[in-house]
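Only a single protein chain was left out; the remaining protein chains are all shown in position.
So that you can tell them apart, the chains are marked A, B and C in the order they are listed, and the count of residues begins at 1 in each.
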Amino acid sequence: MTLAEALPASGAAPAPETVLRVEGLCVSARTEQGLKPLVQDLSFDLRKGETLAIAGESGSGKSITSLAIMGLLPQPAVRVTGGSIRFGQQDLTALSEPALRQVRGDRIAMIFQEPMTSLNPVMTVGAQLSEAIRAHAPVGRTEARRRAIEALRAVRLSEPERRMGQYPHELSGGMRQRVMIAMALALRPEVLIADEPTTALDVTVQREVLDLLRDLQARLGTAIILITHDMGVVAEMANRVIVMQQGRQVETASTEDIFGRPQAAYTQALLAAVPRLGRGSARAPVTGEPIARLSDVVVRYPLRGGLLGRITHNVHAVEHVSFDIRKGETFALVGESGCGKSTIAKALVGLAPHQGQIEIGGQAMQGLDPAGLKAMRRRVQMVFQDPMAALNPRMKVGELIAEPLVIHDIGDAASQRARAADLMARVGLEASHLDRYPHEFSGGQRQRICIARALALQPDLIIADESVSALDVSVQARVLDLLRALQSELGMSYLFISHDMAVVDNISDRVAVMFLGQIVEMGTRAQIFGNPQHPYTRRLIEAVPIPDPRLKRLSRPRDASEVPSPVHRPGHEPARVILRDIGDGHLVGTSAG
Amino acid sequence: MTDPSVVDVPPQGALARLLRRKLALFGLAIIVLVVAGAVFAPWIAPFDPNDQMFDGLTLEGAPMPPDGKFLMGTDLLGRDLLSRLLYGAQTSLVIGVVANGLALVIGTLVGITAGFFRGWIGGVLMRFTDLMMAFPALLLAICLAAIFRPSLWIVAMVIALVNWVQTARVIYTETSSLATRDFIAAERTLGASTPRILFRHILPHLLPTIIVWGTLGISTTVLLEATLSFLGIGVQPPTPSWGNIIFENQTYFQAAPWLVFIPGAAIILLALAFNLVGDALRDVLDPTQRGRD
Amino acid sequence: MAAYLIRRLIQSALILLGVSFITFFLLFVLPADPVRQIAGRSATAETVENIRQQLGLDKPFIVQYGRYLGALLQGDMGRSYLQKTEVADLILSRLPATLLLMLGAIVCELLLGLTMGIVAALWRGRALDQTLMVTSFVTVSAPQFVVSLLLLYVFAVKLGWFPIGGYGTFAHLVLPAVTLGILGSGWYSRMMRSSMIDVLRADYIRTARAKGLTRARIVLRHALPNAILPVIAMIGIDIGIFMGGIVVVESVFGWPGIGQLAWQAIQRVDIPIIMGVTLVSAFAIVLGNLLADLIAPLIDPRIRLR
Partner (left out) sequence: QDYTPDPAAKPGGSITVTYKDDVATLDPAIGYDWQNWSMIKSLFDGLMDYVPGTTTLRPGLAESYEISEDGLTYTFRLRAGVKFHNGREMTAEDVKYSLDRVTNPETQSPGAGFFSAIAGFENAGPGGLSGVEVVDPLTVKITLSRPDATFLHVMALNFASVVPKEAVDEAGADFGKKPVGTGAFKLAEWTLGQRLVFEKNADYWRPGVPFLDSVVFEVGQEPVVALLRLQNGEVDVPGDGIPPAKFTEVMGDPAQAARVVVGGQLHTGYITLNVTIPPFDKLEVRKAVNMAINKDRIVQIINGRAVPATQPLPPSMPGYTEGYAGYPYDPEGAKALLAEAGLADGFETELYVMNTDPNPRIAQAIQQDLAAIGIKANIQNLAQANVIEAGGAGTAPMIWSGGMAWIADFPDPSNFYGPILGCAGAVDGGWNWSKFCDPVLDAKAAEADSMADPAKAEERLKLWSDVYMGVMEQAPWVPVFNEERYTIKSERMGGEDALYVDPVSIPVNYDYVWVKE
């Protein structure tokens, strides 16, 4: 066990004051089969002003640990079954609910994984902030409001006064996460737990949030527990790291040691799986037939209003996009949230009304009758971002995989089931699990199920819309490997949509960078990553955290500006980006005057 | 590579899991009891339900309270209440289960279609639903029943035709949110036909709502039937139904409480039983609930 | 917003037009002749015909409907066949009572139903929850007449806390409103319970707990507004159910509302009154739905009026 060696090492450091001490923590869940341990024998110290990262694959118990500290475990199903959590003089595990309430928010604050849903949708930002302040400090409304605005200013949110009156849905993901941070830090807690604070965010936004956290920590001296599976983030932020696997701590060391001299085999595997920029294996350029061709595709969503329901605005989701995907190629589409990537994917499978021309295998999609559309759908399949959401939770996995066969009336029930079993095996799952339901699988497994389903019809093109973004590194690596293997075996093409530049660098043949519905740069992987021309492309690449603690990056001036909006009045169009070939098919956009 | 978080639940039939729940079992028992009572009424009922017995009334013409001979007392015409309840179960089951079920089916169909097709079909269906909602149901029932000749099945149909509206509204709202879920989009990209999406994928998710409205609807439809028969369009006397036994005797709740509270309890119990079974069924049929609870 | 309102109002007007047409048609085909009742028992055939002509009931359906509509647009709802009074007067004199009762009933319904639903959700699966569930069934299944009389008997006759029926003061309102509230609370409590259970699982509730808020604040300030959204849509539906259900409560409590008027009119096929009451109640329902749709975005800013 690595624990024995790890503990003295951290203990030996000239310890400033320890604010939180976890000793032998065990958390278990009650199930039909009896108690199931979720976290076992976890011990660590948290010192003033330091950042402790907890890393590990999905389901390893990271969130449960943080919830245990906050006293927010989903009682009575899950509870602490052993150990102690010492915070100052108190043992948090023994505190009553009212006593815990005094601690929560005031002395230990938490930021949750999902900024989109962690704020109450029906309360203004201001109300939620002031409320947190007034819950612990005996101040009046105006004073609370003043402090709230101050907190918003501290997290560098533009126009804090106006934000106070806005509702969460009026803010972007990054802004919401800043509100969460402001809320957590408004009362200057001693400990801040950040559970995957940036996983759901764009790289550029992630960068801003991380910088912000670091600045605030430097200013306030808060101790941070940072939970993440992104080793890049760990490298950049943490002083010390705990690596967890299956509810146990497998290694604890300083960040330098973990990255430089990983001891446990698991840690080594984890680090190996981390996608890194510039590490992608070079592949011969693919020169096959185009399997899909988009020419001048435009997708606009009308926003209606007024008495007669006339169109008052258009969302210019995709503007004049042209590219083609060749047979056997992996074509990547990158860009920030909302830039229109998914919309392109939807247009390709006929889910979004579009103008311009989309051809699949030489056949235009527009004007197809339902039968033709159905036939075309056999050739293009899509793997969605969130595998849990994309699988009907009430169907067995076997049925889900056989679904396309049933729909297209291929084979009888027995052969469909056999094919499903075959596909399960192909994506590396046990055929015996055909009768399970989606929720009985892990995220990575679910994504494999989606892939198996997409493979069932042997399509020419698979669209992977953020298919690996939600997965943790090790699983992500496995899924990417699987995709690569299937491609070389079956010769299919991928449209790979992602905002993670490192992943794209690892898998793609060609890359298109999108911004506000338009392609601003397009070229081979080498061209884009080796010689990025467009400033937006550069910004994307620079924002990627590098999983190497030695490469601490300098804080850059941050811009808190908002992303320009794709919404325009009818008749107004965004300035069109003209793509110029700067050699070897490397297209770079310049805005037309 | 098995994920540790995968809980191994021994696969079991839905029925077996249903039977493990005590409350569901209790509900099931009541339903079975009522159905058996209705079906075997001719054999179990101690008296002819329509026999206005001479000794069923006091000399002043008051009904007899429960005693050794009339286990649940007699009604205002000197008929045995127990026998009437047993026979009345036939009517009330038809109304509560068939009519209410039919209303549920219509409401679900309308709601699901309107919620799924946002275009003019949805618009027209929902405007029609709004119209029906604004329309006094009782009046519609009266007119429909006056146009047709009242019979149990006509009444059941009439009740179905006026009662689907609320269900349609609720199902509509839920369907429209379900329709935007990813797995529905996924299903479309697979080329699934619309009926397949509607019935294979969306419908199962509506089950909890359908169960809630369905079970709450049992007692309201049984009582509605009584109102209708009072207006001359329900089942005609002397055919008993639980609703009209209450309705006929409701002013006597002090003078002859058994005539009101016994059938009232029967209706509540039946609705409750269906609810218990429905709730359990919902949990059992919802695979995401497996291993939790 | 204004455009939305105008569009909705036009829609509502069309719905009312539809309701009036269908009602008129149904009454037209209904096998009961109002003229015979007006004419009385000793009337001769000529008298009957004479009255029929005077009332225009001998005209084809579409002419009759057109006339009715034309008069209606000028604010004339006609004169009751049997009560010989302007329908508008009859309705106007009774409408305030019904609206008051409706308001009181909905307040009671919401107070009772929502409280029961919230409590059941918070104590989910415990005995309290189960008791409340059974209670909700009892209230949904209870015959109105019996509940009304029972409450009247206990609280007005025996205990003397409230007047035995009548109209005028707040004390008169309490019992009928509470009765309707109890009868309608079952639906709300069930809706609220399931909605609340969903909301309590939401991430933002966890956030609220992490802030160290008290349980009461979490439930009332954070969970309730979110959970109440589906319930608000229900209020629109409820007004419809309510309009159908006031007859009994009004007559037991001697409440001079339009329910009684409607009931008598239906029994006697007094067509102008039936038409008038139908239109008024349809109007109330349409308005209720509109209000529900207007309130929802006040609570949930994400809902845009389109």
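Here is the rule we go by: a residue touches a chain if its C-beta (ideal position, glycine included) is under 8 Å from a C-beta of that chain, and two chains touch if they have at least 3 such contacts.
Bear in mind the structure is a predicted one, so any value in this text is a computation, not a measurement.
Undergrad: Out of all the chains shown, which come into contact with the hidden one?
TA: Counting the whole assembly, the omitted chain is in touch with B, C.
Undergrad: From the listed residues B:130, B:187, B:225 or B:248, report the one that touches the chain absent from this view.
TA: Only one of B:130, B:187, B:225 or B:248 touches the chain omitted from view, namely B:248.
Undergrad: For a quick check of understanding: of C:77, C:266 or C:292, which residue touches the chain that isn't displayed?
TA: From the options C:77, C:266 or C:292, the contact with the absent chain belongs to C:266.
Undergrad: Just name the one of C:149, C:202, C:224 or C:292 that touches the chain not displayed here.
TA: Considering the complete complex, C:149 is the one touching the chain left out.
Undergrad: Among C:15, C:38 or C:119, single out the residue that touches the unshown chain.
TA: Checking each option in C:15, C:38 or C:119, the one touching the absent chain turns out to be C:38.
Undergrad: What does the interface between chain C and the hidden chain look like in terms of residue numbers?
TA: 31-34, 36-45, 47-48, 50-51, 54, 79, 82-86, 89-90, 93-94, 97, 149, 152-153, 156-157, 164-167, 250-257, 260-261, 264, 266-269
Undergrad: To test your reading of the contact rule: which positions on chain B touch the chain that is missing from view?
TA: Residues of chain B in touch with the missing chain: 50-52, 54, 57, 59-62, 76-77, 146, 229-232, 236-238, 248, 251-255.
The criterion applied here is as follows: only the chains that are shown with their structure count from here on.
Undergrad: In graph terms, nodes being chains and edges touches, is this line, ring, star, complete or other?
TA: Per interface graph, the chains form a complete graph.
Undergrad: Counting C-beta pairs in contact, which chain pair has more, B-C or A-C?
TA: B-C is joined by more C-beta pairs in contact.
Undergrad: Using mean C-alpha positions as chain centres, tell me how far chain A is from chain C in Å, no decimals.
TA: Between these chains, centre-to-centre, one finds 49 Å.
Undergrad: Which chain A residues reach two or more other chains?
TA: none
Undergrad: Would you please write down the residue numbers of chain B that are in contact with two or more other chains?
TA: There are none in chain B.
Undergrad: Please give the residue numbers of chain B that touch chain C in the complex, ascending.
TA: Against chain C, the touching part of chain B is residues 127, 130-131, 133-140, 142-143, 146-147, 165-166, 169-170, 173, 208, 212, 216, 219-220, 222-223, 226, 231, 246-247, 250-251, 253-254, 260, 264, 267-268, 271-272, 275.
Undergrad: Name, in rising order, each residue of chain B that touches chain A in their complex.
TA: Residues 1-9, 11, 181-183, 185-193, 196, 201, 204-205, 285-288, 290-291, 293.
Undergrad: Which bits of chain A are touching chain C when the two form their complex?
TA: 70, 72, 97, 100-106, 109-110, 112, 114, 117-123, 131-132, 135-136, 167, 169-170, 180, 183, 304-307, 309
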